[in-house]
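Report on the following structure.
Missing here: one protein chain of the complex. Every other protein chain is in place.
Chain naming follows the written order as A, B and C, and within any one chain the residues start at number 1.
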Amino acid sequence: MGLLKQIASRVASMLGVLVVLTFAVYFIQRQLPSDPARVLAGRTASPEALAAAREQLGLDKPFLLEYFHYLGRLLHGDLGISVTSRNEVSSDIGTYLPATLELVVVAGVLALIGGLILGVIGARDGWLAGAVRFVSVAGASAPTFLVAILLLLVFYRDLGWLPAGGRGDALAASEPTGLRLIDNLVHLDGAALADTVNHLVLPALVLALSPAMAIGRVLRSSLRATMATDFVRSASAKGGSWPAVVWRHGLRNALGPALSIAGVQVSVMLGGSVIIEMLFSWPGLGNYLSDAIANSDLSAIAGVVIVLGFAYVLITFVVDTLQILIDPRLREPV
Amino acid sequence: MSDAVARIEKLVVQFDRSGTPFRALKGVSLDIAPGEIVALVGESGSGKTVLGNCLLGLVPGGHRTRITGRVEVGGTDMVGGPEKDKRRVRRNELGAVFQDPLTSLDPTMRVGKQVRERGATAQRALDALTECGVPEPGQRIRYWPHQLSGGLRQRVSIAGAITAADPGGVPSLIVADEPTTALDVRVQDQIIKLFARLRDDHGCSILLITHDLGVAAQIADRIVVMSEGEIREHGPTARVLREPQHAYTKKLLESRLDIAGPLPPASVVEAGEPVLTLSEVVKDFPAPHKRGEKRRVLHGVDVRLEAGESLVLVGESGCGKSTLLRIAAGLETPTGGRADVPPAAGRPQLIFQDARSSLTPWLSINSQLSERLAAAGVPRKDRPARVAELLGQVGLDARMAASRPRQLSGGQCQRAAIARALASSPGILLCDEPVSALDATLAAQVVDLLDDLRRSTGVSLLLVTHDLAVAKRIATRIAVMTDGRIVEEGPVEQIFASPAHPYTKQLLEASPSLAAVAS
Amino acid sequence: ACGSGDSGTKATGPADQLRLAVSSDLPTLDPSTVYQYEGNQVLTAVYEGLLSYSPDSTEAIVPQLASKYDVSKDGLTYTFTLRDDVTFTGGRTMTSKDVQASFERLADKKVASQMSYMVMGVAKYATPDDHTFVVTLAAPSSSFLSLVASPFGPKIIDSDVLTKNAADSATTYLKDHTAGTGPYELTSMTKGQGYELTSRADYWGGKPGFAKVSVKVIGDAATQLLQLQGGDLDIVTGQPVATLDQFAKNSGYKVAEYPTLQKSMLHLKVTGNLADVKLREALRAAIDRDAFTKQIFGTHAAVSTQMYPVKNVPAGTAKDDWTTDPTALTTLAAGKTLTLGYVSGHARDKQASEALQAKWAAAGAKVELVAVQGSDIYGLSSNLASAPDMIYETAYPDSTHPDTWSRLFWYSDTAKGNGALNYLVGGTKEADAAIDAGAAATDQATIDADYAKAGDLVHAQASYITLADMNDSFIMRSDLTGGGHWLPAPLTLDLRTLKRAGN
C-alpha cells in the first residue's frame, strides 16, 4: 500500500519533470534566432516555400497553443518531424537509441563493478587501499577526451588490439532488439559477438571511467563509516572474517549513498556519451543530437531531451526502488 | 587459577590521538574463572569498554594502537594470535553485548537472522529470545531492527550474545558492556536473573561492565573497580561494598544515590500559587507504520505545580513523560486540554535528558548564555558579569565560558545547560532525566545542585526520572505515570512508605540497592 | 611523441575494397534531397546525370547518360539523346520516361528539394522516343546546361521505383535504397555508422576499380586520421594543413590536390556599423591576403584574384584586388566594436576568423567573433539588425557558370528565391540587372561582359571580399591511383577510375 503510493507519487513527479523539461526546451528554442522553417525549406527556398514550411512546422501559431498541440501529439508517441533528416523524430530515435543504450548500459555495468571493487578494496587499510584511493582521485580528474585519445593511440594504433570506432561489422545482427550483444547471443553468432565486444570495449571503458571513480569514492567512504559502526563490531564479535562481514553487513548498509551517486552518474554518462560518440564514431543519439543542435532541429532536440529526461527519471526511480529493497527502514512512509 | 577462561596480563593499550599517545589501559591484569560473574565498575572513560574489547580481540583504534601484555581466552592469544584462531574463539566461545543497543543491530538484516548469525539453530534462537524476555519471539524474528523499541533491541542483542555456534549453544564467556542502560528497572531485573541462570545452568562466565553498583551488587561474584586505566581494587562483592579499601571506591559508594537511604530533611513549601497548570492534557501522535492513524500518548493528564515545590514524575519508558514536559515548555501543542503558565512565572525552561546535545555545538558557553541574557533584556555591558555569576551559581569555573560543549565533560555540560536555563530567569525549571546519563558521582552532584537552586532561588522544579533513588533525594511530591496516565500522586514520604498502585509497588521492588549486600 | 606521420603504413588493406570516411551522416540517400558535399561522394557513385563535368577538374562539360545534346538558337529548347545501354540497379533499362520523371521529381512539393531552383525555368518536358528527352525553358538561361552537368544537378532515378512509391513521392523508400544507374549500388547501411557499396555487373561504363566501397561516418578529423594510420581507411580529406604537409613527406601516403570552386571569403554588411564604404575598404585594405592564405591554407589554396570562383569568368575580368595598407583603419574604426561571424563547428573557419580578427586588431579595429549555427546563417538576412557585421565563410557554387555564384550570393533583391545566400544583403540594383542580363544572353561575349560588370560593381561596393581559392586535398595510401575529380564537387572523388596499384 505504502509502496504503491510511493510509486504513484514518483510517477506523478516524473511526468511533472517531463512537462517542465519539454516546456523549457520549447521556450528556449523559440527564443533562438534560428528559423527551423528555413532549415526545412533549404538555403535556396523562395518566400512562399518558406511560408509553407512554417505552416507545416506549426510555427505560425502562438507559442502556447503550439506547445499544447505538441504535448498532445507526444501522448500518442508522436515527436514530430526532424527538419534535417525529414524522418519522424521517433523513428530516428528508434534508430539511434539502441547504440547509445548499449553503450551506456555496458558502461554503467562496468562503472558499477569497477566502483564496487575500488570502493571495497579502498575501504580496507594498507598500501593497496592507498593506491586505490590515489588511482580513484587521479582517474576522476582525467578529461575524457585525453583518456580517449591516449587509449586509441595505444590500443588501436600502436598495439592494434582493438578497433578505433563504430559498432562493428554492419552486417552483424541488429534484430530483434538493436542491442548487438543480445542480438548476437540470440543468433548464436560467436564471431559477430566477439566483433561487437571488441568495438564496445574502448568507448565503454572511457565512458565508465569517471563514474566508476565517483562510485568507488563514495562507496569507500560510506563503507568505512559502516565498518566503524557498532553493528559491524557486533558482527565481528560473532567471529565473521573481514570479507564475510563486508559482504553480509557492510555493503548492504553502505550501498545507499553509492547507489544515489550511481543514479547521478547515469546523467553524467548520458552527457558524456556526446563526446565519446564523437571520438569513437559511435552511431548513437549523441551524434544525432550534435547534428540536431548544429542545424537548430527543434523537434529532434526536444525528442532527444524527452527521451534522455525520461531515461534519467526512470533510472532515478529504479535507484530509489533498489534502495528501498536494500534498506528496510525506507519501506515505511515517514 | 590456571583453569581461567580468560586471562589478562599487564595489558597496556595506547591510542594515538591525532599524533599524541594516550594510554587507555595502563597495565591491567585480570583472570576470570569458569562460572564466575565479574562486575567491572568505574567512572566514565576509565577504560572498561576498551578492556572488554580486548577480550574479544577487537582492538579499537586500528593499526596505530599499541598494545603490550597478554590477553588469552580459552588458551588463545586474542591480541597477537592469528586472526583465524581469534575468529574461531569469537564464534564458539565468546558472547558480546555492546554498550549502545540502538546501534548494535544491522538495520538491513532481520533480527532472527542476526541472532542465528553464528550458526545456531532456529529453535535455539527462539529459546534465547524467550529467555531474554522478548514477547512473542516467533513473530519478532521476522522483524527488522527499526521495528523494535530500544529495550527490545537490547534484549535481541543479548540473545545474539548467548547463542554461540557450539552444540551447547551457550558461550563460555560473555562480555556484557552496560547491558541494561536502555531498560527500565523491571526488564533490567529480568536480564540480571537471566545472567545468573546462564551461570548456574551452563557454567558460563560473565564480565559485566556497569556503572551501577546496585546492579553489580545483585549478581556479581567479584567486583573490579577501575579508574583512569588502572584497576584500583578488586575482591568479592560483599567485601568491596562493605569494606572498600581504595579512596576511589569509597567515593563511588558514598556518592551513590541509593533508594534505601533515609529521606532528606523535608523543606517546608508554603502552599503557594500554582505556577504551572496542566489540565486534561491529551496528545496524539501519528501512528508509525500506519498512514492516517493516530496513537494516543497522553490520555488526559492533570498536573499542578506550585511555586517553590519540586514535583518528580516517575514512570516506565515510553509512558509519555517527556511529551508532557515538552507540552509544558511550549515545544509541543497538546491535542486536547490546556497548559497554563501565569505570566508572572515566565517562560518555563527545559533541561534536556542529554545536556550535551541540548547545547548548540558550535557556540561557546558564553555566547549561549549571553544570547539568553540579551533576550531577557540584560544590557550588553552587564552581561559578562552576569555570565560569570550564573556559572558560579552552578559551580563552574568562569574560565569555562570560552569553551565549546565538546570540550566539557558530561557533568559540566549538564551544569552549563542549567546555567543557560537560569539565564532566562525562569520561575519553573523542567528537567527531563537530568542524571540518567551520568556516572554515580556526577549524578549526585547534579541532583544536589538542583535541590540547592530550588531552596535558594525558590524556582519550581518539575523533574522526570525513572530512578526512584533520584526522586527520593529531590522530590517534595511524586507523581507516578504509566501508559499516558498519572496513576498515583502524593508527598514523597507517602509514596515510599505506602505505595498504593501495583505499578508503584513493582517499581520499588525492582529498584536495585546496595543495602541488601552491604548489611 | 605523437608525431605520427612518420609511422609506416599498416596493412595495405583488402585489394578489391576501398574505405572512405565522411564527417557527418547523410540524413537520406535521396538524390533529390542530399545537398551536402561530403554526402555527394556516396551519391555520385550510385546515381548519374545526363551530363557531367569532366573528371579532370576542368570546367569542360562532357556527356554522361546523354550521349549528345543540342540547344536551339533561341536558347529555349534543349534536346538530349540518351544512351541505350544504361540499366538501373535491378536490371531495367533506362528510357526517357525515367529522365522526365527524375526531372519532374525535383520540382515536386512533397520532395521539397533544395535543388528545385535548377528546373524552375522549365516550361515543359517532352519524350518523343525512348532515347530522346526534350526540355523547353520559359526564358533563355545561360546556366541551364551547367546545372544539368552539376554534381548536385538532376540525377536519374528508376521511374518504376517512383511509381511504386508514388504515395510519398518515394521519399521514404529512397532514404535507404538506391535506384540509380551508377557503377555502385547500396548493399547495406547502418545509420550513423556507414554504407557498403558494391559494384554493379551490368554498369554501362565498365567495371570500376573496386568491387566494394565502404563509407564510414567518422565525425572527428583526428579520428579519421588515426584510422588511416591504423589501416582501416584508404583516403581521408578535410585535414588541417600541418597534417597534409606532414603526410606529403611520408612515402606510405600521398596527398592528392585538385582545384575546386570553393572560395574563402567575407560578407560585409552595408548598413549599420559598416554603412560607410570607406570603412569597408579600410577593412579590406588591412588584410594581407598573401600572408593570410599562407597561414591558413599553406600551399593548399591560391590567393584569390577574381570576385568569382576559378574558371567562372575569363581571367583578368571581375578582378578583386587591393594594396595592403592598414593605416586607414585606425581612425575609421575608432570607437566601434565590429562583429565577425563564422559557421560554428568548422575548425578552419574559426582559425581563419581568428587570424582576421588578429590582423584587424593589430590595425586598430576592435572585432569580436561570433559563432553562427550552420543553418541559422540563412535566417540572418531577414533579421539584419541583429546579424554580425561580417561573416566569414568558405562557399562554393553548384556549377562553374557565373550565374550560380552571383545570383545566390550577390543578388540584392531577395524575393523569388534570388540571393538566398546573400546573408548580409550586399549587392546593388545595377549588379542585379547585370546578372539578369547575363542569364538571358545567349552569346558568350555578352554573358562574360555582364557577369564581369556585376563582379566589378560588387567589388566597388566592398560588400564581398574574396580571400583564397581553395584546393581539395586528399591524403591517400600511396598504392591508390587514377582517381578523378569534378571541379564543382568538393571533397568528392570519381570512384569509377580509382584503383589500387597492382590490381
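Keep this in mind: a contact is a pair of C-beta atoms (placed from the backbone, for glycine too) under 8 Å apart; a residue touches a chain by one contact, two chains touch by 3 or more.
We take it that contacts and distances are computed from a predicted model.
Here one chain is missing from view; checked against "Ion-translocating oxidoreductase complex subunit B", "Succinate dehydrogenase iron-sulfur subunit", "N-acetyl-gamma-glutamyl-phosphate reductase" or "Cytochrome c550", UniProt names that protein "Cytochrome c550".
Every shown chain touched by the omitted chain in the complete complex is listed here: A, B, C.
Set against the missing chain, the residues A:Gly16, A:Pro176 or A:Gly190 yield one that touches it, A:Gly16. The chain not shown here is touched by just one of C:Ala275, C:Ala315, C:Ala361 or C:Ala501, and that residue is C:Ala361. Of the listed positions C:Val134, C:Leu369, C:Leu384 or C:Ala437, the one in contact with the omitted chain in the full complex is C:Leu369.
If you put the hidden chain back, the residue from A:Leu71, A:Ile121, A:Leu162 or A:Val305 that touches it is A:Val305. For the options B:Glu9, B:Asp77 or B:Asp354, the residue in contact with the chain missing from this view is B:Asp354. The chain not displayed touches chain A at residues 13, 16-17, 20-21, 24-25, 28-29, 31-32, 125, 129-130, 133, 137-138, 140-146, 149, 210-211, 213-214, 217-218, 221-222, 224-225, 227-228, 230, 256-258, 260-261, 264-265, 267-268, 270-272, 274-275, 290, 293, 305, 308-309, 312-313, 316. Listed by residue number, the positions of chain B touching the unshown chain are 60-64, 100, 102-103, 326, 329-331, 347-350, 352-354, 357-363, 371-372, 375, 406, 417, 420, 424. Chain C meets the missing chain through residues 1-5, 220-222, 225-226, 240, 242-243, 245-246, 295, 344-345, 347, 350-351, 353-355, 357-358, 361, 368-371, 373.
In this text, only the chains that are shown with their structure count from here on.
If the chains shown are joined wherever they touch, the resulting network is a simple chain of contacts running from one end to the other without closing.
Look at where the CA atoms of chain A average out and do the same for chain C: the two points lie 38 Å apart.
Touching two or more other chains at once is no residue of chain A.
Considering their complex, residues 56, 58, 62-63, 83, 87-92, 94, 96, 98-100, 103-109, 117-118, 144, 146, 157, 160, 165, 288-289, 291 of chain B touch chain A.
Taken in their complex, chain A has these residues touching chain C: 32-35, 38-47, 49, 52-53, 82, 84-87, 95-96, 99, 149, 152-153, 156-157, 160, 163-167, 170-171, 174, 278-284, 287-288, 290-291, 293-296. Across the complex, chain C meets chain A through its residues 2, 4, 7, 10, 24-25, 27-28, 33, 35, 109, 112-117, 171, 175, 188-194, 196, 216-220, 222-223, 226-227, 229-230, 232, 344-345, 373-376, 378-379, 382-383, 386, 408, 415-417, 420-421.
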